[in-house]
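Just dropping this structure here.
Only one protein chain is missing; all other protein chains are in place.
Coming up: chain A.
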Amino acid sequence: MSLSNRDPLVVGRVVGDVLECFTRSIDLRVTYGQREVTNGLDLRPSQVANKPRVEIGGEDLRNFYTLVMVDPDVPSPSNPHLREYLHWLVTDIPATTGTNFGNEIVTYESPRPNSGIHRIVLVLFRQLGRQTVYEPGWRQQFNTREFASLYNLGLPVAAVFYNCQRESGCGGRRS
């Protein structure tokens, strides 16, 4: 059962800009403080300053997962020539646990968009086994699809995204 056309990931063009169409198979819960991230939620930089609590589903502790957090709208959604910006990369997360149990390859950097309203996407991949993942040389121009094919991660098993804009933004409305 693939994503429907009305799925928020499709409507928000996350599937297309960042990911291929996939089928959700693992639960992914991302919580910033008290707020659980639902697709399309609006958050400000102050609310995402610290890394979120991430809990994943699955059943077998012997399965390991990789979490990627990217911003595909850098530097601005109307001109994303630095797509994507890698904010966080955690590997070897055992099923049913969270990012605290994984290997933080790229440390969490809080999103602080300067221009426009950016989508921040968190993607979960299933690893074939415990594997060594090398951190990329820089955060920008990251390509989630290439990364997944490079480490044989296949299609995502879960994804969620939220919107982030400047603290003093107007929510996309002009005057």
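Here is the rule we use: contacts are C-beta pairs under 8 Å (C-beta built on N, C-alpha and C of every residue); 3 or more make two chains touch, one makes a residue touch a chain; residues count from 1.
Please note the rule applied: contacts and distances are computed from a predicted model.
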Can you match the unshown chain of the complex to its UniProt protein name from these: "Large ribosomal subunit protein mL44", "GPI-anchored mannoprotein", "Pleckstrin homology domain-containing family J member 1" or "BZIP domain-containing protein"? "BZIP domain-containing protein"
One chain isn't shown here. Among A:13, A:62 or A:130, which residue touches it? A:13
Quick one: which of A:52, A:77 or A:156 touches the chain that's been left out? A:77
Chain A, residues in touch with the chain not shown (by the definition above): 5-6, 8, 11-13, 16, 39-40, 77-78, 117, 163, 172-174
